Structures are given as structure tokens and as C-alpha cells.
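A quick write-up on the structure given underneath.
With one protein chain held back, the other chains of the complex are shown just where they sit.
On to subunit A.
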Amino acid sequence: MRPGRQLAFLGAIFVILGAIVWFGGKGGWQDRLEPRLGLDLVGGTRVTLEATTRDGNPPSREDLEQARQIIEDRVNARGVAEAEVVTEGDRNIVISVASVAKDALSDVGQASKLYFRKVITLTDGSGPAAAPASPTPGATTSPAASPAATSTPSPKASGTGGGAAAEPSATPTPAPTTSASPGATGEATRRLTEAELKAKVGAAAWDAGKGLTAVPTDAAVIETLKPFGNLAARYEVTSLPPEMQYYIPQITCEKLDRRVPGAIDKADEKAVACQGQTKFFLDVAKVAGTDIDKATPQIEQNTGQRVVSLTFQGDGQTKWTELTREAYGNTGDPKCDQAALGDQGKCLVAAVLDNKIVSAPEIQGVLTSTSQISGNFDAKSAQDLADALNFGALAVTFGEAESKAVTATLGEEYLQAGLLAAGIGMALVIVYSFFYYRLLGSVIFLSLVLSGLLTFGMLVFLGREMGFTLTLAGIAGFIVSLGVAADSFVIYFERLKDEIREGRSPRSAVQRAWIRARKTILTANAISLMAAVILYLFSSGPVAGFAFALGLATALDLLVVFLFRYPIMALFARTPAFLSPRISGLGRVLREAKETN
């Protein structure tokens, strides 16, 4: 019953929100007070992704559409509001978003094909061991050269189930961006045949490379293989058989990482991939990202490291158990090379995302349940990997993204028109309420102003923190919420009239009417909130954006109703003016009440 307390609380909210808005921003007052506007009102960035395929042909229509949906999900998952994702022509996907940081969308086109492959063997991938000319036989690359890849024993050793073995290694890049350098002149744009490759490197080198069965240590052999060092990464290296990619030291990790996206996306082929400067020769993929039911970023309890926890679906769990059994007992064919065993003498299994290895832990048990991928993740990269796995792999791979600025789809005049409409709407509501409720109209007026300020502050704040953007439809939504906010006043004031007509004094009527109207208002707002929450949880894209705005508007309405309207009415009821029929808008009702009493 202390109206002052509620008003003070509301004041505190205003001060805090105001401070956040003002001090959270940078630049002049205009920049600090600017909400983020949507693509339709102020324009933004347009990112074009071009599909690349192993054979250079455009992808099928269905594949492209499926990729569009996955990319849309990924973009939305980054909290970028109201992105528009369309396919253009037969191989492009165009993402338009309200202005975002340039690199924010650079890796949405990442194929995100995850495979688990047993590590058959590994070697140093930084190039020929020494200067190719000088024979240094001692410099054989061996696992010893890259101990980081496999060493640290995991605290949760052996045993079945529970956490997967997991130690991060060297320098994993969990979210590899395909940063091909298409600048190189004369680079092939499609896969080459063996004959073409042979012509490129010369018969001698080709035959030498073809015949390798181990990483060469003989300087003369290395010298013969030198022409392979001139192969372009993108398609030429990709076209080499995996054995040659592995054995030829001139095929460095630096090159392997730059292979065309999707270079090793065939599950039934052996593959070569790198982690940092360690080159791994990998078995065929026995478990794929599609076997994963859910990927969740987590912080591992014992080590405090970030991991991505996986649960499998369907027969994925069986496949995973089989793979870990094979690795644990080293029973598969081919067997893991002695050099590629971990500290405990067990095989490694690499999680290969696109062309790179995320992590290659030693398998320390036959794993029958949830497993984890570890790596040097930070919060964002762990989340990105989880998102990529959850939203599925792209059937199509995309080259480097090209982003350009775009102007508004609707244009400045729509923004002005929207604001003008909001202004007119507000003015009409206020005129109506003064006409109908006279002095009480000022309560409505003040409440609307407060609601407007709160909404605006929240828009600025959320735009900054969550990337919430205001579109034209959003403005319309807030215009509607103006009316709905005023509605709750009508409900209350009419109740108030009822109470006064029944002979209560204004002061007790304010109380009683409040208790009754509160129930109605809460019910009605609960429905709106329910609609907002359900739409937000189960929808995506513009519908989810709308739901967010609806929820925000409803919550702010409730806040103003409870913290402003009720206390201000309680204060009003104490003042004599409230009882004056001429100005309170309760005039006739009051007069009648007096007559009847």
C-alpha cells in the first residue's frame, strides 16, 4: 500500500536502463540512442556463397534448397534477426542481413561434414624434413615430432561409457574457414585426372610418388618428388590419391588445409587431413555427423576445458561403439600403425570437420554412450561446432563468401511512414482517452509515454546485446501494443466506474477495482505471453522475431501497469481533484453515486 515504493522501483529501472543505454554505447548521442533497424529499413550486408562441387558441376536443385535451409538455420542460430536467405541462379545462396560485423557470416557456408575416422598413421606435415638437397636421414619424421597430438592421458581413463577419451592437441582449428586463395593464376577449377596430374609433375616424379609405401627419408627420393610442391592446393592436391597426399612430403599441411571444400567428404575413401602441422592418414569414415542426435557445448568438469558433447541417434550409437571397440583393441583392418598409437597404446580416432581434424583423441575404452569432442575451443567456437553439427551437414560445399553492402529493401520513407503512423496512433489514443476519461486520460498519457521510453530503451539495449533488429512489421507490432496497453486502462477505469456507481468512495474504489481488473489484465497478458513464448520456441525466422517483440511489449506493459498505474491511481485517489466531477472523468458516475447515497 505504499505507492511511493513502486514508483521508486520504476524510477530505478529507468535509471538503470538509461545508464546501460547511454554508457553501453559509443560515439555521439545519436549513436548511443539508436536502435538497430532491420534490413528492410536501413539495409545491411548481402553475402553471396557460391557452391563448389568436386566435379565442378552445379549442385542439384534439391541439394541447393536443402543447403539454403541449413544455412538459414545457422544464420538464425547466431542471433542475427530476420535474415533473408534465398538461392540465386543454380549455384548461389544469398544471405541478406541487417548490418553485422563483416566476418560474422564468413563461415556459415562451411560444409560442416563431420566424420570420425580411425587414425592409421601420422607424420610431420610441415614439408620435406630438411632442405631437400641435403640428405639428413636422421630427420625422419616420426610421431615424436608431434608429441602433443596424442600424449596427455585423460583423467577418465578406460572403462565403458561415460566421457570419451579426449585430449586436445596441437592447434586445432575447430571452425576452419575455407580460405582458399583463388588468386593463384592458372589454377585448375575442377578435379584433374591422373594423366593430367602426371603431366603436371612429370613422369619421373609421378612414378616415384606413386610407388611410395612410406614417407620417404632418402634425400634423393625427396628431391625427385619436388615437382609435387608446385601443385596448387585447391583442386590439384585434392585430386591426388590419399596415399600420395600422405607419403609425399611436399604435400604440406598448409596445402592440405587449402584443398577445395569437400575434398575428403566421401565416407568410403581413406583420407589425409591435418591438425596443426601433423599430417594424419585416416581410415574410411565409420561414423558420420549425421549419426549424431545432438551436440552440446559443455565445460568438462575435471579439466575445465570446453568440449562438445555428443549423443548419437539410431544405429549411430552402435556404429560409434564398434569404432571405439576397433580402436581400443586395434583389431580393425588396416591396423593402426605403431607410431600412431597413443600413450596407452590404443588407436586414435580423429574427428574430421570438412578438411581438417578438430581433435584426435586416443580411445580409452569401448564407448557405449555420450561422447565428447575436445579441442582448444573457446565459447564461440564450441558453440559454432555444436550448431554446425546440430543443423546438419550441407550436401553442397561453398567457396569463400563475398559480402557487399546493400541499401534498404523498403527504404527510408517507410521508416518515416511507420514512425508517423505510430505517432498518429498514439495521438489518437491520447485524444480519445482525454475526451473519455478527462483527467484520468493523463494517467493513460503518462503510461504510454513511459511504455514508449521503456520499449525504446530495451530496443537499443537488445539491439546492441542480442542483435535484435526492428523491422517495419516490428514497428507495426509496437503500434498494436500501444492500443493493447491502453486497453488495460479502459478495463481498469470501467471497473472503477462500476465500483463508484455501487457507492464506494473513490479511495476504496481504486483499491477494489484494481484487485478485480488486475485479474482480468493478468489473464489477458498471460495469454499474450504464452503466444509469444510458444511462437518463439517452435518457430524460426521472422515468426520468432515477431514473437520476441510481442513478448517484450507484453512484459513492459505489465511492468508499467503494476509499477506506475496502480500507485499513481492510489496517489490520485488521495487528492481532492480526483473527486471533482468536472475534471476526473468520473464525473457523472460520481454525481450519481452521491445522489443515490
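Here is the rule we go by: contacts are C-beta pairs under 8 Å (C-beta built on N, C-alpha and C of every residue); 3 or more make two chains touch, one makes a residue touch a chain; residues count from 1.
What we mean here is this: contacts and distances are computed from a predicted model.
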Among "Metal ABC transporter ATP-binding protein", "Protein-export membrane protein SecF", "Phosphoribosylformylglycinamidine synthase subunit PurL" or "Elongation factor 4", UniProt's protein name for the complex chain that is not shown is "Protein-export membrane protein SecF"
Sole touch to the unshown chain from A:Gly89, A:Gly211, A:Gly314 or A:Gly329: residue A:Gly89
Which of A:Ala51, A:Val108, A:Leu192 or A:Leu550 touches the missing chain? It is A:Leu550
Where A:Gly477, A:Pro506 or A:Pro567 are the choices, the one touching the absent chain is A:Gly477
Absent-chain interface residues of subunit A come out as 40, 43, 46, 65, 68-69, 72, 84-89, 92, 94, 404-411, 413-414, 417-418, 420-422, 424-426, 428-429, 432-433, 436, 472-473, 476-477, 479-480, 482-484, 486-487, 490-491, 494, 498, 501-503, 516, 519-520, 523-524, 526-528, 530-532, 534-535, 537-543, 546-547, 550, 554, 592, 595-597
